[in-house]
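Quick one: the structure is below, questions incoming.
Only one protein chain is missing; all other protein chains are in place.
Chain IDs A, B and C follow the sequence of writing; residue 1 opens each chain.
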Amino acid sequence: MTTIGHLINGEMVTDGSRSQDVFNPATGQAEKQVLLASKQTVEQAIASAQAAFPAWRNTPPIKRARVMFRFKELLEEHADHICKLIGQEHGKISHDAAGELQRGIENVEFACGAPQLLKGEHSRNVGPGIDSWSEFQPLGVVAGITPFNFPAMVPMWMFPLAIVCGNTFILKPSERDPSSTLYIAQLLKQAGLPDGVLNVVNGDKEAVDTLLTDPRIKAVSFVGSTPIAEYIYATANANGKRCQALGGAKNHAIVMPDADMDNAVNQLLGAAFGSSGERCMALSVAVAVGDEAGDALVTKMQNAMQGLSVGAYDNASNDFGPVITCQHKDKVNGYINSAEQQGASIVVDGRNPKVDGYDNGYFVGATLIDGVTAEMDSYKAEIFGPVLQVVRVKTMQEAMQLIDDHEYGNGTCIFTRDGEAARYFSDNIQVGMVGINVPLPVPVAYHSFGGWKRSLFGDLHAYGPDGVRFYTKRKTITQRWPSSGVREGVSFAFPS
Amino acid sequence: MTTIGHLINGEMVTDGSRSQDVFNPATGQAEKQVLLASKQTVEQAIASAQAAFPAWRNTPPIKRARVMFRFKELLEEHADHICKLIGQEHGKISHDAAGELQRGIENVEFACGAPQLLKGEHSRNVGPGIDSWSEFQPLGVVAGITPFNFPAMVPMWMFPLAIVCGNTFILKPSERDPSSTLYIAQLLKQAGLPDGVLNVVNGDKEAVDTLLTDPRIKAVSFVGSTPIAEYIYATANANGKRCQALGGAKNHAIVMPDADMDNAVNQLLGAAFGSSGERCMALSVAVAVGDEAGDALVTKMQNAMQGLSVGAYDNASNDFGPVITCQHKDKVNGYINSAEQQGASIVVDGRNPKVDGYDNGYFVGATLIDGVTAEMDSYKAEIFGPVLQVVRVKTMQEAMQLIDDHEYGNGTCIFTRDGEAARYFSDNIQVGMVGINVPLPVPVAYHSFGGWKRSLFGDLHAYGPDGVRFYTKRKTITQRWPSSGVREGVSFAFPS
Amino acid sequence: MTTIGHLINGEMVTDGSRSQDVFNPATGQAEKQVLLASKQTVEQAIASAQAAFPAWRNTPPIKRARVMFRFKELLEEHADHICKLIGQEHGKISHDAAGELQRGIENVEFACGAPQLLKGEHSRNVGPGIDSWSEFQPLGVVAGITPFNFPAMVPMWMFPLAIVCGNTFILKPSERDPSSTLYIAQLLKQAGLPDGVLNVVNGDKEAVDTLLTDPRIKAVSFVGSTPIAEYIYATANANGKRCQALGGAKNHAIVMPDADMDNAVNQLLGAAFGSSGERCMALSVAVAVGDEAGDALVTKMQNAMQGLSVGAYDNASNDFGPVITCQHKDKVNGYINSAEQQGASIVVDGRNPKVDGYDNGYFVGATLIDGVTAEMDSYKAEIFGPVLQVVRVKTMQEAMQLIDDHEYGNGTCIFTRDGEAARYFSDNIQVGMVGINVPLPVPVAYHSFGGWKRSLFGDLHAYGPDGVRFYTKRKTITQRWPSSGVREGVSFAFPS
Partner (left out) sequence: MTTIGHLINGEMVTDGSRSQDVFNPATGQAEKQVLLASKQTVEQAIASAQAAFPAWRNTPPIKRARVMFRFKELLEEHADHICKLIGQEHGKISHDAAGELQRGIENVEFACGAPQLLKGEHSRNVGPGIDSWSEFQPLGVVAGITPFNFPAMVPMWMFPLAIVCGNTFILKPSERDPSSTLYIAQLLKQAGLPDGVLNVVNGDKEAVDTLLTDPRIKAVSFVGSTPIAEYIYATANANGKRCQALGGAKNHAIVMPDADMDNAVNQLLGAAFGSSGERCMALSVAVAVGDEAGDALVTKMQNAMQGLSVGAYDNASNDFGPVITCQHKDKVNGYINSAEQQGASIVVDGRNPKVDGYDNGYFVGATLIDGVTAEMDSYKAEIFGPVLQVVRVKTMQEAMQLIDDHEYGNGTCIFTRDGEAARYFSDNIQVGMVGINVPLPVPVAYHSFGGWKRSLFGDLHAYGPDGVRFYTKRKTITQRWPSSGVREGVSFAFPS
């Protein structure tokens, strides 16, 4: 059985004390073992990153960027292998893994623009003969702690930008599906990154807590659930670190009566069930305004969902794969059960689907629930499964109130043809990422990703322009040169 | 005796339960009483700000900016009165108060540019037919907690920018010298600010803790000492608020052997003793490189300091005034005593100066201490008094190490004529605000103010471009319009 | 009879050789005389501006901006007098003059942000130990040549920004209505502008050609008709000057079948007839898509136009005033005649309206012409009068083709409720300023104004961010400091 170790100072390290199974969620089999780093191993990684920092910091940004240019090439060259690793451990269908990887590569492409992104502001004559300018300097050693659901993309939201800004990095990927992350990190070494600049440690709470408390770590980026995000943020801050911690979500789409319903349904299929709904931007609630819209939506969704197929990652004709663990499968089913018990109507029932040849896989089929209300448990929680719930309201204002009352504020969407409705919605809704006829409004890599309310702890969003600010600190320099005689004096100071 | 209340929803409010004396530090007399807001009073202010938010948020930025244009005029018109209020309660000489006020006005001038500053980034065609853009929306109700040493300037680092970005504001100024702050806030009402957009509550820990825990407060800006800053930051964060908390400082100037020594001495006089050294950017340590530089510096400083005069605020020929309290005077003297006891040499002794007619004032004269070392208590602490300490080192590298080893990283300066030394220093020193022959490198209002290490808790610096980011949250909108038939279909949809 | 002279080096100058009548277009009476500057007088102004340049260039931007802050106050204080001067010479109704002035003031407000706007870009480590940054330095003496139709606003598109960027300025306003412009310039002197920084010369082609050929003039901004703009641009360029020359327009609104027709009509009234249509952004062609929309538009416009009133400037109940000259009145009437002769239908006829008490005024009433085609003379030309022509087309695509085929590309608008139509239109139309349900899409002062095709000659648009670039030249500095021994050597160079 393969054993997955750590990448420290450019070398694969195996820290033998503790380990954990890595499962194939389509088969329910443990196929690999991941080592769980001890405090000492993490400290070794930190020491490596600390040692690599001074030289890397002083490397001109354009040279740092060129490592990213080469990294992009390697990622594209080895895309199939990366997607396969994702599929084996996460269960994501190959086309979905390819999409995830592409989104990650886009962050590498953005990082290639570092010289432009790191420009400071220069002011001549802030006072007579006085100039002032700002510089954005790297922080030092920074850490990233990333979730299982995007083992390639989310790490690449973080380390390419952090590194290109001059920092060195410790990445702690999810212990559920660490292989693709580790493989990617090795490609970056191959791209010419000096040893120690990027280190990967696999592990659990011991590793996380070491990262959160070691004074050499200057910043932490985290993506995961809200309770953990809150813990990470509080602990990192209490230990003098900069932190951005992205948590959970409950993303609603408002379906207006004037919406192009076929388009809306087509968009919702992917947004609700893609990657089994295990996305922080998954569209899990459709809010239909008026029963005419509601009826049309439910009928058309029900029809469209007939064509969806759940199965293993390596069959590209599948639409989505299993959920990540057996426990998680039970949890998702539990939410469907609770909705049923609390009075909602299970229009399409994905509980316990039959997937030939994968009887022990953690599969949940696409599920559509109508008649959901704000009081139901299935509405309040982030289910993180292939479940779309329909809430019916009478007015757009009511729909917006529902969204604003939810604790999360990650993404949201409105389906409409009407410019005014779209503008009012996008202006007023208390959500950080807003789609207009775009159900997964994930910002492109040159914008920034971040929710509001309890979906993000921190001032700055992830990646894009905000990412640059997060991974750098502002230094402001004010300069005046006293007349030293060199300029005026030369004619007599150095007589001919 | 005058009683100083609160400004809530545009009205002066007197909350009678508790109060505290406000002293004239030049005379040692309590001349006024400031009311200390109860939790209920603070909540009343928050409710007022909350109620004012929706309309203010929807007011176009240019209209919000015009209130600031008018506010600037009123500040200039009433400058003398503001400086007098500062002098009476803080003790600052009129010319120094005028300088402080001017720095505050510069932040109002910057706020006038809100429409430009609030621009988001727009991208056409992030994908085929898909556009995306960012907006910077206000947070809601935000709070500022400000220190005694700049009762006019530091509040104006905060509320003009916060308000012009569309937020409503609760200001809790220092209870030691609240009158000028309150007066300024009233001018902003006079400038046309709607009631409730800016509220001022005077108070102590009860008021502060109410601000830190009330869920309606979305962000807190703080300036004060490092222990309090740390408490504010942790508490605000734990309560789900954005926070920037600026703390203490120990600002060093390196005096290089090639420095223009007369210029350096001239600059240091103001930087070390201005405002009695009660500035977070006060230059309190001169690090002389080589004994030749050290000897020249000490001799020339000693001579120059003969001309300095300490006294009451209303005599413009004085260079600086008393410190803020009797206790603080004792503390400053205590540090001078300790330096003497620990082996340093008191070159110019400002302890217990004679100020005619002000026998009970809290005066400390300008003090120069030579032979200070990193181990002395007077070196480690922020004295916040008119005391300049000289440390002697052999090399520039040693000087830089000294600075980097100090817990604070607010401001620093190098005196040199040499471009290379200046560049190396500014690039490498671990301090947020760096001066080259500028001993008080306070960034101008269109740059941002912030220290590193334990001088600032938070990601974003104060005022300037960072201030705009602090007082707004990013929203990213992604838009696609499905072909709805309106564009293509009109010729047959509406036949003639 | 009042004689209007020049403002040179802070003094009013009367150059006696030549002059011209200034008429009140409501009465047809010549009420003032404007002096026409000789080449020598213009050169005197240039010399004054040249002499004032070095000191003004070296004045810190924030100090230059403060003159603009004060200027804004004075403009607001003297608004009524400025509007009266505009009314007397241009004929514009007082509320319209106030609107013009307000738009001018907005450019002054933008200019107040100069310190922010002039920031260059700073890059640390473009190579090892090498830094590079850009600065935006003033050009020197620059000139503005402005039209009669906005005697207050268009000059303020130019000189506030040019001056705040550090240039000195020669303004040649329209000789038809020079008084308000001259008065405004005097207010700027009163605001504290040093003598010589802004000079105003009245004149005709002799003055213009002097400005275009004098080597001391570094740039020319022009607004007027396209043939003159083309001449100005070619001549200025041939004489080594930077130039932006804004010319004519023919602004179309597409009225889609789904438009809110009452809103469209209401908007079109002001856009077509406001200021007698003498605006380069006047909406002069409505393109109705489908006859249903066309019929509704014409009927509703016809009704709404009953309420319009044409008359003298000082009666605020009038909607618009006379055109600028008797010759221009004849020209406008001539285009109406030609449309009639070429087969269009004059739905509302404004030729020779009766204005009691103003029998000799140059009045044309609001005119609506239906059935206009692209071949008609009245369609091809810029009429610059209160005439709205309706063209009927079958499809939106046909409407867009019509717009793209016209030689001008200044402004355009679409009336629709449909997001997709609006997006397609704004993306593809070959026009520089696009309105979506906004018939006068004049960019606000913090964006920039400029048409495409033959509506603008030059690379950069007027005012706003482009204005800053137009009035400055980029300097790029690259800096490396050889190790000079000062930094490393001090320990032994200056032994203790």
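We adopt the following convention: a residue touches a chain if its C-beta (ideal position, glycine included) is under 8 Å from a C-beta of that chain, and two chains touch if they have at least 3 such contacts.
Note that the structure is predicted; figures quoted are calculated from it, not measured.
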item	value
Of B:Glu73, B:Glu121 or B:Asp349, the residue in touch with the unshown chain	B:Glu121
Residue, one of C:Asn9, C:Gln33 or C:Asn237, that touches the chain absent here	C:Asn237
Among B:Asn58, B:Asn303 or B:Gln401, residue touching the chain not depicted	B:Asn58
Residue, one of C:Glu43, C:Glu73, C:Glu121 or C:Asp314, that touches the chain absent here	C:Glu121
Residue of A:Gly10, A:Gly28, A:Gly99 or A:Gly113 touching the missing chain in the full complex	A:Gly113
Positions on chain A contacted by the hidden chain, ascending	62, 65-66, 69, 72-73, 106, 109-110, 112-113, 115-117, 119, 124, 129, 131, 256-258, 289-293, 392, 394-396, 416, 418-424, 427, 444-446, 479, 481-484, 486-488, 490-491, 493-496
Interface residues of chain B (partner: the chain not displayed)	58, 60-62, 115, 118-128, 133-135, 137, 416-420, 422, 436
Touch list for chain C against the chain that is not drawn	121, 123, 126-127, 130, 132-134, 233-234, 237-238, 240, 242, 260, 263, 417, 422, 426, 431-438, 441-444, 446-450, 452, 454, 457-461, 465-466, 469-470, 473-482, 484, 486
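One rule holds in what follows: only the chains that are shown with their structure count from here on.
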item	value
Classification of the chain A:chain B interface as same or different, half of numbers criterion	same
Whole-Å gap between the CA centroids of chain B and chain C	42
Whole-Å gap between the CA centroids of chain A and chain B	36
Numbers and ranges of chain B residues touching at least 2 other chains	422, 444, 446, 479, 481-482, 484, 486
